[in-house]
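The complex appears here without one of its protein chains, the remainder shown in place.
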């Protein structure tokens, strides 16, 4: 999309940033920092020297396999943590301990306890800690939230949120799918949206999962999970699969349907109004560079720069993780599980 | 739709039919019998003389408020039972006892025990007993079933079925909505489709419901219900509301989404390819006269006439009701409930 | 779709039928005759002995490469003509001369003069002559016509009709695509629908075409044609291409959009409510066996059997051809062309 390129403001203070993680999201954070007029991207980290150096070349910054070198670099004020889902806590705590503001990818952690540790560490030090629930910047979801807050559908009573991935994400994009699953990789998005859009907390959950397709390929995790969330005043069902057929029109399928006492909202997030059929039907994400890569990371930078509260405080990450934990327990026990407060 | 009108076959045996119930579905059965070349529609019954006589005039047959007069009429071989959801058992048993073949509306009953009584009565007497799961004749669902059986999506792993009604159905069409609810009025359709399309039984269920909108209007039942069904080899979520806003494009919303190990099927049953926008957007049901009114009732008549098995045996009605009962229990207890076998 | 199979009526008169042409449509007519309770399919003709014999085996009837043997067979009362687009006139005239009722595929002919000859021949002999505009039986178009006649969109002012084919129809399905083109193979459908739905005649036309893709493969015809039709009281645009990419979701794309003074109708004829994604997105035609193969041919048979007028008289075929001729002239001249009356 044609947008005026960032222009550095003369005399404005500059910030140094680093990114921990060189996967898809890590690279996305790196691009966002690099393009921002107020920020210098200093370094990118990966466990693997090969991936770190490649990402550093791509991002035009130094690279490292040693998180301490980032922690100890006085030029760096802000750090994005975009390691695999289950590996956020340690680098976040390390960076907060080193006095860095932190933007952490979703889910914040796999346990509420770890989230609480991070929150306490941030509170003690007065540092910014933000969870990157980037869907809160997606235009149609922003509008949905606004319409709900305006009362256009009355009070929310029920929602259905579907977020699924084409099977290649689990089998090719990620090396660590077996340690995750739709409930950890996809539900963080929809649990957060459910809480945000409904304006209610989740009390209890029941979840069921299907295994067999991915395990048949040596990836031991759920193919698909559905969960029913009992909210304070309503109901939400989540559905996520990561075995969408290779011929599916987009790498994801994402739908959000919210019913209220007076009306109904339907959001389709994987079709942005354009369809291309050549080899097959394809619905490209052209809003992505703007809504995933740019806006939420700019919002984090602005909070650090201006000393204002982060738009998604870490308590939101904690609340989401508490729901995810209850879902994971329900998958194990086959029972309804209470969400821990 | 232009179709050649039924032509009576000379010398072919003729059958007499009656309809118990003069609501929307009762009138639909009456029209189907009246148009069939092999059938004489003899009588229609309603508890109310006013409604019975109006329906009789409309259908061109005699009317009665006395079910015994139907039971005792030797001209009648087949009877449709289309009373309110919770009132099927008594007339079905009475008609079977009187030697009539019976086509009963869905749900067969509110308890599995009542279903078993009906099945035993039919078995003892050798009479036909069919449950009118008419969606099994809806063209896109027939095709979905065929594609699944052909293995086009691999083995079914997960499904989502949504069937909702505009609020006027609960507030205006039915006088007895307060004695029913989405779980009794709408789930019979989707529970049956889930079992039929997945080719699996339901083991356990969890359900949640929302109250407030209809109860605020003096109709004491759920506004909306979601249920998660654990199947033998997969998962199904059902969603039904009957508070769709008055501006909704159709009197229903109905979607069936089935994911398999190799592919995915999406069926939209409330849009048949035509949209009319005048006062507002409207998606009329032009397939309805053929698929709801004609085909399943013709299939019942053919079974009686030809002495062949009914296409939807009463055991399917029993299995559906057992799931509905477990859902109703789960709504009461807030727990996961086993489906009784 | 589950439908009661045809049952032969005892003692009813029987009719013999034959089919001239053993392509896709010829086989479709043969299947329809074979399934009809009042008809015996006697013979099928093709220019090629190989194709004729294969089609005869498939249809369970005798085959021939000699049209005279059909003309001379006293068992045959009705004949379908389903030869290539440009080859209808001769067999239709021959069969009418032999005293057969004729159902001819669209377009009736390439010239209005030929249509007039056929009409005169039928009128002289008192034989039925019907043009198989089968879209007039397609459920959503039937409903569109009904809604327009009810005045639901006010008076029709403008329409857009798109009917396109995947490139394989021109390159693989037909051997004679080079002698035809979108304007002859696809426009007969939409010209007829435009006249029927708008309830108006076409006065003048302007058309443009694109060549290059198919001619690059040695098939010398238009890839795509658009035509603007000035009607008595409104406007219609037609668009047809037969180079839809191989990955397109259906073998056709078909949309009909009619705007009236008070409302708007949108019909999508290539999506019947079901989507299958396995190798790629696919929107199967499950209504086809019923609406293309069964209903219009049954209507022809009923006219012959009952001595009633055919539902699509040959004058409709003539009017359509007159428009097609004007379009073809406009493509040649680059000018606006009057439709001959």
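Quick notes
Lettered A, B and C in written order, each chain numbered from 1.
Operating definition for what follows: a residue touches a chain if its C-beta (ideal position, glycine included) is under 8 Å from a C-beta of that chain, and two chains touch if they have at least 3 such contacts.
Note that the coordinates shown come from a computational prediction; the quantities given were computed from them, not determined experimentally.
Contact with the undisplayed chain is limited, among A:114, A:239, A:298 or A:337, to A:298. Touch with the chain that is not drawn comes from one residue among A:22, A:174, A:269 or A:336, which is A:269. If you put the hidden chain back, the residue from C:132, C:241, C:277 or C:321 that touches it is C:241.
Mapped onto subunit C, contacts with the missing chain fall at residues 157-158, 160, 162, 204, 206-210, 212-213, 223-228, 230, 233-237, 239, 241, 243-245, 247-248, 259, 261-264, 334-336. Take subunit A: the residues that touch the chain left off the picture are 1-4, 7, 9-12, 137, 139-140, 142-144, 147, 152-153, 262-269, 271-278, 284, 286-287, 295, 298-299, 302, 311.
Contact residues of subunit B toward the unshown chain are 244-249, 277-281.
Simple rule for what comes next: only the chains that are shown with their structure count from here on.
A straight line joining the Cα centres of subunit A and subunit B is 43 Å long. Each of the following residues of subunit C touches two or more other chains: 277-278.
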